[in-house]
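In this view, the complex is presented without one of its protein chains, the others remaining in place.
Labels A, B, C and D are assigned to the chains in the order they are written; within every chain, residues are numbered from 1.
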Amino acid sequence: MRVLFRKSYKQDIRLFRDRTQAFWYLLFLCIALAAPLFLDGYFLDELSFVYIYAIAGLGLMILTGFSGQVSFGQAAFVAIGAYAHTILLSRYGVPWILSLPLAALITGLVGLAIGRICGRMHGLYLAIATLSIAIVTERLIGGGGDFTGGHRGLPVPGIDIFGIAIDQSWKTYLLNLALFVGAILMTRNLLRTRSGRALIAIRDSEVSARSLGTNVAFYKAYAFFLSAVFAGLAGGLLAHAFYYITPETFGMGESIRLLLMIVVGGIGTIHGAIFGAFFIVLLPTVLSWVKVLLPGAIATSGGFDSLAFGMILLGFILFEPDGLYGRWVKIHHYFNVFPMYKRRSFQRQKTFLKTERLK
Amino acid sequence: MSWLEVENVSLAFGGLKAVDNLSFSVEPGKVFTIIGPNGAGKSTVFNLICRIYDPLEGDIRFGGESLLGARPHEVINHGIARTFQNIELFEHASLLDNLLIGRFRHGRFSPLSELFFLPGQLRQELEHRRKAEEVIEFLDLEGYRHARVADLPYGVRKKTEMARALVASPEILLLDEPSSGLTTEETDDTAFVIEDIREDLGITVVMIEHDMKLVNKVSDKVLAINEGRFLATGSASEVQDDPDVQAAYLGGEAA
Amino acid sequence: MTGLSFADAIQLLLVGLSQGCLYSLIAIGLVLVYKATEQVNFAQGEFMMLGAFVGYQFIVLWGLPYWLGALLTLVFMGGFGYGVDALVVRRLTGQPVFTVFILTLALGIALRAVAGIVWGFGNYSLPAPVEGNLTLGSVIIGWSSVLAILVTAIVASGLYAFFRYARQGVAMQALSLNQLAAFYMGIPVKRLTSSIWAMSAIFGAIAGLLLGPVTLVSTQMGFVGFKAFAGAIVGGFGSIPGAVLGCLLIGVTEPFFDIMFPTFKGIGAYLIMFVVLLIRPEGLLAQIYAKKV
Amino acid sequence: MSEVLKVRNVETMYGRVMAIRGVSLSVREGTVVTVMGSNGAGKTTILKTISGALDPFKGEITFKGKAITGLDPDVIARTGVAHSPEGREVFALLSVKDNLMMGAYCRKDRDEVARDFEKVLGWFPVLREFLDKQAIYLSGGQQQMVALGRAFMARPSLMLLDEPSLGLSPRLISEIFAIIKRINVEEGMTMLLVEQNASVALPAADFGYVLETGRIVMEGERDVLMNSADIREFYLGIKADSARGDRRWKARKTWR
Partner (left out) sequence: GPQGVTEDKITLGSYTDLSGPLAVWGVPEANGLRMRVDEINAAGGIHGRQLEIVIEDMQYQVPRAIQAANKLLRRDKVFAMVGALGTPMNLAVMPQQLEAGVPNLFPMTAATEMAEPLHPMKYAFFRSYTEQFRAAVAYFHENGGFVTPCVSQIANEAGESMTLGVEQQLHEYGMEIVAKTEHAATETDMVSSVTTLKNAGCDIVFNAGSVKDTILTVATSKKLGFEPIFVTGMIPYMDAVAKAADGAMEGLYLVSPFVFADVATSEGEAKRILETYAETYGTKMEPQAQLGYIFIDLLAEALEAAGPELTTEGFLAAIEAINGYVDPIGGQTISFGPEDHQGVETLILARVENGAWTVAARGLDY
């Protein structure tokens, strides 16, 4: 068992706790960077999806996991990002390198406006309000006529950065990886500084957050802004991965999938968003492998995928409410203390609910 | 140094007059204690000062400036920090993070610097951390630094809340029943802590308290209220000798 | 709103009323569970869908007489609701409500798949409880809509009284406010919670039996649940009169909105909800209270 | 007098933390027993384990001769244990009246309930003004009264009281302990009382236990404990002026 000795305050502030941790994360990064050397296009594309979803997930994590505002409308922000990016590229000929941040910013501003409006709503009210935003956005984009391409959608131009076409799996992979790492770092930075702490304070107790000087309405809107920026970024990248976007692409189902993603990953942690993205993106692939082993009648019956997805989620929430990351921590602990591990270390003690209707 | 002045303040909840034309003032560098029976309106007075409620009438001034124009989150910028009777901590964060949030007023909103962790950030963070550590040491909380607040025993949580208010380096500290739920021994410690807060840190303390031993030990001035109205004021012993206070608050076997 | 005659207006009003009542029935199921346990059941729409399918099984596939089939459906769904809580939701006792609401999302996905596997993914027709239309001058309203209005009125007032006056009703609210204390009082928390889920599933089934004949029964029919959510939110989530009020408001204004913006039919409900929440962030009959510190 | 409650060698964990480590205690019928101990000693944990809110990891609890270890709290409550929890735990949005009536949820005898209801209001006359007020909006002390009254309304054979004096005014504290004593004497009700404020709790009790970091370190009849030097110094604060006074250093407890 490794015991951590803290020698300086910086240790708690720096990106990595100690050298061992830094080593592992850098090793992961190197492997990820080298992946195009040993993985074929199929896996690279899958991983690209993981990265993009993780970016959107990090945004949602900031909003839901850290500031405690449940949003069912994340896909609407993804849609706005995707549309803004595509329209900027194809209609206004904005260079890619500008168009993507601009799209993210536009989405962020929409998020800010919505956050400002929804700032006074709590819990379920906010969830349903954001859900309705998702529904209404889909219809509005659909009704946008030629500008948005209506329900029939828009083709997405290819990626071109300073004349270099990003048109192969390994190139998009690296691009997505870079932005993914950037998004992680930003989230991490947010969490170790003042604003991030303000978000967590608001989540746990608005009254005392206020008594310590947090302008609750402002920071709630800020959380919406950041979350929308991330979603917009993911939207821009997704647009390229989709080649063609329609309003239906970013429907309510997508919002729910994003929310489920961060829960399965482990709500309230950065790892959670990433693990969740792996889960959501790779599950269909895994299911299709599993299906091959099953008797034909089951595998070919309609509904199998949905049922499996629903059941796996149910199982997760029932048996591991802390999500994949929670499980990971336990496994990690197991090896850390190896011979001394006791099952009961992680047994859940009975807990009881108290009303959340008091704000 | 500032004075906290509460002047003819009233507040009603429905038909119930929770605070009724109440006035008092707190001198800088003193420990001012409010006592009174349950439901007298003591916590409500704190809530009025912290702008959680709007008084129906009257004025609340700090350092000569009216607080009534401030929004709840701006109160701390005047140098007023508080604790809560029922403990309002950030349950899912560590004790250290709770204290760092307490440093909130000592910083500016600078999104770019934060998101990209520009060089100045590290310096600021270290500064906050040093301040938090001072308070941790001051209140003997070393052992719990990285523990999740939700898992701490009641007494430690009470202390944590006091610590969180202290890291904000306020000029005046409002403590709502600092000793409730503590043992005799811990209450004694609290007395020393309050003395240190006043003497070493130079912070004025306004305290609501039921433990008369503690009140006697630390208060410079005591205010007794009942049903939102003024009852008596003066030194601890003067107030306790007041027959009205005896009847309404202390009861037969008073200290 | 050009050319909207008085008769049309009355017609739309009546239709809105009966739609509002259908939403209310689903919303009542939602609010019931919330009021008694503070859990939010995102699978309520799927409960409705399942109720319709079970009714289809009894009445159409097995050819039972309508009312017998309907009754059996309600009994079955009651048992189902009880089971969902006893076997699944109960395991999450003490977890934050957010967890339960994610759980029910997952449950909804699974239930849709199960229904599709058992009954198929097609559209199936279910007979209406009552046939024919009530004609008042030029205004026409189906008897089944009238029935929907009646059922909603009875259910809503019954439940209101139950929560207000019955000991169990108060106990249910108590357990939603503070589960531990409710346990300490000797309130059979687990049994009451499961019963509430059973009741809510029954109301879902009633809604399903009423809606099934109108829109056909299919795995997708549960999505109307979102409008019920909007209605319950408008009313103030957690209040039974609020749910009815909110759903009626949405039900009645929606058709007029649709007439005004014929190419945006369907989003009126959400816009109305948004406007209400802007003015009153906690709904019309607010169920969220300021904490005393 | 028989032992209504017997706790044998109970251990309770919170995840990896063991909060009480092999505690045994017993409560005889008709007596008031108090458990004292500093913060985090595990007093609340013991009470919660007895009333079933926590599952013990080890050990056995019997109530009126029947094993109640690990049962659901409502089942235990129906066998006659009423728990007035730490932190009051009133039903925040229910009226004071409904709060009190919920205490009597399991009772069928309406007339008796009505009489007990009056009795409670007699002890806490302020509550009468607030019968229709939502409990959350009472002051801290008023909520404490509701919690106590609510536990009494169950007419249990054993009352578990967790810090009933928390946040009460001195006058109310003495009144409440007088009431506790009265309930004990007049109604013959057995009580297990957890208190920080030993100076009021111990005199009201017949027997006492002292708990330190999850272990019982001392037990005895009231008078024995009242005369123990450590108890006097650390829990009763009686010698405060002479022994500790304004000194900041702390004396060592001899049982450590």
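Please note the rule applied: a contact is a pair of C-beta atoms (placed from the backbone, for glycine too) under 8 Å apart; a residue touches a chain by one contact, two chains touch by 3 or more.
As the structure is a computational prediction, the values presented were derived from the model and not from experiment.
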item	value
Contact list for the unshown chain, restricted to visible chains	A, C
Options A:F72, A:F225, A:F304 or A:Y325, residue touching the unrepresented chain	A:F304
Omitted-chain contact residue, chosen from C:Y160, C:F256 or C:Y289	C:F256
Touch list for subunit C against the chain that is not drawn	2-5, 8, 11-12, 15, 19, 22, 112-113, 116, 120-125, 131, 133, 140, 142, 211, 214-216, 218-220, 223-224, 226, 254-256, 258-259, 262-267
Residues belonging to subunit A that touch the chain removed from view	40-42, 45-46, 49, 139, 142-143, 150-153, 155, 238, 241-246, 248-249, 253-254, 257, 281, 284-285, 288, 300-307
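Keep this in mind: only the chains that are shown with their structure count from here on.
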item	value
Target subunit B, source subunit A, minimum contact steps	1
Steps needed, at minimum, to go from subunit C to subunit D via contacts	1
Mean-CA-position distance for subunit D and subunit A (Å)	47
Intercentroid distance (Cα basis), subunit D paired with subunit B, Å	29
Interface hub residues of subunit C, defined as touching at least two other chains	177-178, 180, 183, 289, 291, 293
Per-residue overlap in subunit D, given as positions that touch at least 2 other chains	14, 53, 92-93, 136-137
Graph class of chain-chain contacts, one of line, ring, star, complete, other	complete
Of subunit D, residues touching subunit A in the complex	13-16, 53-55, 57, 92-93, 136
Residue ranges of subunit B in contact with subunit A within the complex	50, 52, 71-77, 81-82, 84, 88-93, 96-97, 100-105, 107, 109, 111, 114-117, 121-122, 124-126, 129-130, 133, 164, 168
Residue numbers on subunit A that touch subunit C, as the complex places them	70, 117-118, 120-125, 127-129, 131-132, 135-136, 139, 143, 207, 252, 256, 259-260, 263, 267, 301-307, 309-311, 313-314, 317-318, 321, 350-359
